[in-house]
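Here the structure comes first, spelled out in C-alpha cells, and everything after it is commentary.
In this view, the complex is presented without one of its protein chains, the others remaining in place.
Chain nomenclature is as follows: A, B, C, D and E, assigned in order of appearance, with residue numbering initiated at 1 for each chain independently.
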Amino acid sequence: MMLRIHDLSCARGGLPVLEGVSFTLEPGMAMILRGPNGCGKTTLLRTIAGLQPARAGVIEAPADSIAYSAHADGIKATLSVTENLAFWAAVHGQTGTGDAVAQMNLASLASRQAQNLSAGQKRRLGLARLLVTGRPIWVLDEPTVSLDTDSVVLFAQLVTLHLERGGMALIATHIDLGLPEAQVFDLRPHKARLPEPGAGGFDEAFL
Amino acid sequence: MMLRIHDLSCARGGLPVLEGVSFTLEPGMAMILRGPNGCGKTTLLRTIAGLQPARAGVIEAPADSIAYSAHADGIKATLSVTENLAFWAAVHGQTGTGDAVAQMNLASLASRQAQNLSAGQKRRLGLARLLVTGRPIWVLDEPTVSLDTDSVVLFAQLVTLHLERGGMALIATHIDLGLPEAQVFDLRPHKARLPEPGAGGFDEAFL
Amino acid sequence: MSALLIRDLRLALRAGGGFGLGLAFFLILAVLVPLGVGPEPDTLSRIAPGILWVGALLACLLSLDRIFALDFEDGSLDLLATAPLPLEAVVSIKALAHWITTGLPLVLLSPVLGLLLFLPAEAYLWLILSLMLGTPALSVIGAFGAALTVGLKRGGLLLSLLVLPLYIPTLIFGAEVVSRGAQGLSVATPLALLAGITAGAVALLPFASALVLRINLR
Amino acid sequence: MSALLIRDLRLALRAGGGFGLGLAFFLILAVLVPLGVGPEPDTLSRIAPGILWVGALLACLLSLDRIFALDFEDGSLDLLATAPLPLEAVVSIKALAHWITTGLPLVLLSPVLGLLLFLPAEAYLWLILSLMLGTPALSVIGAFGAALTVGLKRGGLLLSLLVLPLYIPTLIFGAEVVSRGAQGLSVATPLALLAGITAGAVALLPFASALVLRINLR
Amino acid sequence: MMPDLGRYAMEVSLAYVASLGLLAVLVLWVWLRGRAVRRALDEFEKDRRGHG
Partner (left out) sequence: MASFWEYANPLKFMRTTDWLLPVVAMAALVVTAIGLIWGFFLTPDDFRQGATVKIVFLHVPAAMMAINAWAMMLVASLFWLIRRHHVSALAAKAAAPVGLVMTLIGLITGAVWGQPMWGTWWAWDPRLTSFLILFLFYLGYIALWAAIEDPDTGADLTAVLCLVGTVFAVLSRYAALFWNQGLHQGASLSVAPGTRMDWAYKAPLYVSMTGFGLIFVALVLAGTRTEIRARRMKALVARERMA
C-alpha cells in the first residue's frame, strides 16, 4: 500500500503545466505541495485522483484507495449534515457517520440543512466526508480555506491521527498547517517548459 | 459636488449588517474602507451606489455622479477590449476610448477578445471602464484583486490623477494601495447589533 | 441606448451566443408534430396554424433566460443599473434585442414550416402578419418573466411555467387570425385584439419588469 | 447504488428540487394546443396521441439539464467519479431517478390530459402502456444529451437541439401505438419496436454517457 | 442558346438558381473564413517574431 508518482507530467486546457514530478508516499507519511497561484497544484491532484489523464509518467496506487477533496465540497444545500454524510458513507460502502460528525465538531449541527451553515462549517462538513470514505490516501486541495484557527488545529490533529493509523496524505496548501512531520514538495522547479514553436510549422500538438 | 453619508444603516439578506456609518467625501478626497471578510463592505458600497435601499440614514450625492465597480467586472468574453470599453462609453454618453486604453496599459491588447485576457488584464479592463464613465465619484470594491504589483502602482497613480482633477474615490480593500493622502474608515465599530428578540413575541422585523 | 442594442445583437451573433438555436428548435418542433400526429395532409393542414403558433411560442420561451441571466452573472446588470439609462429602457432594449434575434427569424422561417405542415395557401400572409404583430408581445412578456427569475439557479423551467399562462391571450388571437385566414373568413377582430395586446404589453410591461429587476438586484 | 437513487429522489422532492415542474409543463402544453388549434373534438381526438407524446417528450426534455448540471456545479460529480461506483452505474441511476420524478408522473397524468384532448376511449390503455415503455428511453437518451452538455453555460437550448432528433424513433413508435390503438388496429409491431428501442437504449447508452461525462470532467 | 424549358421553366430555373446560389454562399464562406484565419495567424506570428 503506497502511492508512487514517477516522472509525471500533466496538462490543463491542452497546455502542459507540470513535468518531471516524482515522489513516493508510504504509510504514515504526509506530503505538502507548495507553489504560487496557477502553478498547477489542482491539476496535479486531479491527475493523481484519476479525474484526468496524465500526459506522461506513472501513477501507482492500489485501486480505490484515494479519497479526493476539491475546491468545491460536493455538499447538497437542501440535505442535512447527517444526510450528506450518510450518502457519501453509503456510496463508499461504509456505515455510521457518528464518528465523523463528532470528530469534525459538527454534533450540534447534525440535523441542520447545509444551506444554513456558515462557510467554515460547510468546509468542516466537506472534510468529515473524508472520514466516511474509509480510504487510506487523502488527496486534499486547499482543505483549510475559510476555516478559522481552531478548526485548522482540529484538522491537523485529524490528519495526524490518520497518519498514525497508517494512512497517507497529500495536501496542497498556502498556509502553515502545523504538521511538522510532513515533507514539503515545491512545484516551482517542475513548471513545464513549452516546446519551442517550430518555425512557421505545425507539429502534431499545434504548439 | 460631494458625497455625504449620514448615520447610514444597511442590510443584507434581510439581516442588518452595518449601522451608524457617517462620513463625507469632498472633491479631491479618497476614503479607504477597512474591515474583515463579511463585515459588510460590499453591502455598504452597493447601498451607496443605489443598488439596494438603505435601512435608515441619508446618502447625499448629485444624480448620476457615482461610478461603481464591483467584484465582477461586467466584461463580455466574446467582445474585444475596445468593443467592451466603447459600449460603456456610449452608455455613459462619452466618446473615445483611446485615453482609457492607453492609461490602463491595454494598448497592445486593444483588439484581443476579453476571453483571451489573463485575470489581471481583465481586471485592468474593468478599471479602464471607470475612465470612460466620466463620473466624479468612484466607488470601488476591492479594485486590485489579481493585479500584480506594477499594476497596483499604475492604479494608484490613476486614482491620484482622478483626485487631482477634483474627483473622489471610496475604496474597499484589504491591501495597502499606496495612497498616503487617503483617509481610512474602519467598519468594525459599525457592526449592527441585532435587536433582542422580544421574549416569545414577534416584533415588527421578525427578529 | 443604441449602444446596448448593438452590443446585445453582437453578443447573440458571436460564437456561443446562441443565435439560431431558437430557430432550430422551431424547426424540430414542426418536424416532431407530423411524426407524432401522422402524415395526412388534411389533418396537418387543419392544425397547422395552431401548431405553428405554439411552436413559435415555445422557441421564444426557451431562449428567454438569456435575456438577463448572462448579464446578471458577469455583473453587467449591476453596472447597467447604475448607468444613466433608465432601467425601463434597458429592459425594453433587451426585449427588442431578443425579438430581433428570436422573434424576427421565427417570422421569416415560418412560411417554410408552413410548407412542412401543409398550411393552406391563403393563410401564409396571415401567418406572417400575425407572428410579426404577436412575437413582440412574446418577447416583452418573456422579459418580464426573465426579470422575475433572474437570480434563481436553474430557473429555466420555473420561468416557462410563469410565462406560459401569460402567453395564452396572444396565442389565442394569433392562432385565430391564421386559422380564419386559412378559411377565408374575416380576420379584422382578432388582428385588432392581437395588435392591442402587443401595444399594451410593449407600453406597460417594461415598468413592471424594471421594478422586478431592481428588487432582484438588491 | 440505492443511496444515490434515494439522494436524487430526495433532492428532487425537497423545496427547489423542481419536482412537478415537468408535470405542470405537460399540463400547460395540453391546454395550449386546443387553444391554438381550436376546440373541435374531431380534430383534437385525431391528433391527441401525437400531441400527448410530443408533450411528454418536451416535458421530459425541459427537466434534463438538472440530471448532471447541479452535481457538476457543486463538485459532487468529481467526487462521484472517484467513488467506487462505476460511472456507468451513476449515469444509469441518475437516468432512473429522472424517470421516476418525471417520466412516471407523466404516465400517471396522461389519462387526464387525454380527456382534455378527447382521446378515444380505446386508446387510454395504449397511451399508458406506450408511455410506460417509452419514457425510460427518453430519460436514458436525455441523460446522454445532458452528459454531452454538462460543462456548458446555459446549455439548455443546445441540449434540446441535440436530444430532440435522438427522440424521433421513440416518438414515432410510441405515437403509432396509441393512434393504432385508437383505431382498433393491431399494435403488436410498434409496441415491440418501442420496447426494443428502450431495451437497446437502456443497455447501451449509459456507456456512451459515462464516456462523455469523463471527457467533460477532465 | 437557352433551351426551351416549356411550362416548367420556373421550377427548373429556380432549382438551378437556388442550388448554385447556395453553393456560391458556401464557397464564399469557406474562402472568407479561411482568409480571415490565415491573416490573423500570420499577423500573430509576425508579432511574436518582432517581439522576440
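Rule of thumb we're sticking to: a contact is a pair of C-beta atoms (placed from the backbone, for glycine too) under 8 Å apart; a residue touches a chain by one contact, two chains touch by 3 or more.
Here the structure is a predicted model, which means the values were calculated and not measured.
Participant: In terms of residues, what is the contact footprint of the unshown chain on chain D?
Facilitator: Interface with the chain not displayed, on the chain D side: 144, 148-149, 151-152, 155, 158, 161-162, 164-166, 168-169, 172-173, 176, 189-190, 193, 197, 205, 208, 211-212, 215-216, 218.
Participant: Just the residue numbers, please: which parts of chain E touch the chain that's not shown?
Facilitator: 1, 3-9, 11-12, 14-16, 18-19, 22-23, 25-27, 29-31, 33-34, 37-38, 40-41, 44-45, 48
Participant: Suppose we count only contacts with the excluded chain; which residues of chain C make the list?
Facilitator: 15-16, 20-21, 24, 27-28, 31, 34-35, 38-39, 41, 115-116, 118
By our rule, only the chains that are shown with their structure count from here on.
Participant: I need the common contact partners of chain B and chain D, sorted by label.
Facilitator: C
Participant: Using the contact definition given at the top, which chains are in touch with both chain A and chain B?
Facilitator: Per touch definition, common to chain A and chain B: zero chains.
Participant: Report the chain whose CA-based centre is farthest from the CA-based centre of chain D.
Facilitator: The most distant chain relative to chain D turns out to be B.
Participant: Measuring centre to centre with CA averages, how many angstrom lie between chain A and chain D?
Facilitator: 37
Participant: Counting in whole Å, what is the centre-to-centre distance of chain A and chain C, each centre being its mean C-alpha position?
Facilitator: Computed value for the inter-centroid distance: 47 Å.
Participant: Touching two or more other chains, which residues of chain C qualify?
Facilitator: None at all.
Participant: Mind pulling the chain E residues that touch 2 or more other chains?
Facilitator: Where chain E is concerned, no single residue meets two or more other chains.
Participant: Inside the complex, what are the residues of chain C that reach chain D?
Facilitator: 18, 21-22, 24-25, 28-29, 31-33, 35-38, 43, 46-47, 49-51, 53-54, 57-58, 62-63, 65-66, 69-70, 153-154, 156-158, 160-161, 164-165, 167-168, 171-172, 175, 179
Participant: Which stretch or stretches of chain D touch chain A in the complex?
Facilitator: Where chain D meets chain A, its residues are 2-4, 7, 10-11, 14-17, 71, 73-76, 78-85, 217-218.
Participant: Mind pulling up the chain A residues that touch chain D in the complex?
Facilitator: 46, 49-53, 64, 66-68, 70-76, 78-79, 83, 86-88, 90-93, 129
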